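I have placed the structure first, in the form of structure tokens, so that the comments after it can refer back to it.
Every protein chain of the complex appears in place save one, which is left out.
Let's look at chain A:
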Amino acid sequence: MPHPPIHLVAALDGAGWHPAAWREPGARPAELLTAGYWTDLVQEAERGLLDAVTLEDAFALQSDDPFVADDRTDRVRGRLDAVLVASRVAPTTRHIGFLPTAVVTHTEPFHLSKAIATLDYVSSGRAGVRVQVAARPDVAAHLGRRELPPVDRDAVATAPVVVELFDEAADYVEVLRRLWDSWEDDAEIRDAATGRFVDVDKLHYIDFEGRHFSVRGPSITPRPPQGQPLVAALGHAEVPWRLIGRSADLGFVTPTDAADATRLVDAVRTEQAAAGRAEETVHVFGDLLVVLDDDASAAADRLARLDEVAGAPLRSDARVFTGTPAQLADLLLEWQRAGLTGFRLRPAVLPDDLARITRDLVPELQRRGAFRTGYEAATLRGLLGLGRPANRYANA
């Protein structure tokens, strides 16, 4: 291969990432809460040999304002628990990985650990989780576990509460990882002679004690097939990059151009080294919101038309790409040379832009020798070139 392979993840959310996506002819806005809708999307992504899908989630209705609920009636509102959507779809697929979003600020690490371990069993080794912090006070009021102060819109990235919630998220991931290792792989012995089902010396208390919570362990669920399911996080600033560097296997960043991609990869690498993980593989993928069409002007026209329907220009934290699949392939290869190892593509419209990815972009990358022509591994870790890790407690 002339290029190292590019990894591709499809980011699935509602009817797509453009607020007017649900009004497109191919959209299925009345089916967003059905299993069939999500199964079709993930199977399409799998036909395109993608590494994984991410599924968005939050403990709140979608809002055009990232800081507070809105009262719009012309946008998709309402959704399903992402971990359960992944689990519902997993048995209908064979190769593709699942990275459902889970809010860590308001949930129990013990529950999420066994849920993702179970998703790993259900999918035979294709599970991961995208961890997300939720700093909104109104979301905290949904759960009632804690109160959070309002955050200054202009200084989100450095707000003390945000810094603290990301520190807590790192503790949370540590607990997930310890719990996944709390059973050694061969703990279940079924020894008829002694009547023992497990070897208790191979079950481990994790005894995590942090500033925010403590967890005793062991998990109630044995070590999952991958040993350690994948942990991913999205970051736009130093504090979340630190979480990626400390805790994740996969970080999503939002570069504006190739030089920015290099800067962001360096920023994650710096945090990774500071956390003593310089020798570990941490993938850094670039996020792009994509509007794809047969020629560049058609793509631009389509975005303009969507914006007009939405009543406002598309706003996005990730760069919006409009153009042809071949032009997108050019950009991905350029950004790959800048240091990214893969991309999370957010289709503007589902299923239209997802199908452009799987049916046009993927063949284009394959022609350039930059993308797999068949699934080469049975697990998500395997697809990302990650081995099955040793258990931290074995021989301890």
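Remarks
By our rule, a residue touches a chain if its C-beta (ideal position, glycine included) is under 8 Å from a C-beta of that chain, and two chains touch if they have at least 3 such contacts; residues count from 1.
By definition in this document, contacts and distances are computed from a predicted model.
Of the names listed as "ABC transporter permease", "FMN-dependent oxidoreductase, nitrilotriacetate monooxygenase family", "Na+/H+ antiporter subunit D" or "Dipeptide transport system substrate-binding protein", the one that matches the UniProt record for the absent chain is "FMN-dependent oxidoreductase, nitrilotriacetate monooxygenase family". Checked against the full complex, the candidates A:L203, A:A298, A:A326 or A:A377 give a single residue touching the omitted chain, namely A:L203. Only one residue in the set A:D138, A:E164 or A:D260 touches the chain that does not appear here, and it is A:D138.
Check A:P29, A:P313 or A:G387 against the missing chain and you find that the one touching it is A:P29. What chain A contributes to its contact with the hidden chain is residues 22-23, 27, 29-30, 33-35, 39, 58-61, 69, 71-81, 83-85, 87-92, 106-111, 114-115, 117-119, 121-122, 124, 138-139, 141-145, 183, 188, 190, 192, 194-200, 203, 212-218, 220-222, 309.
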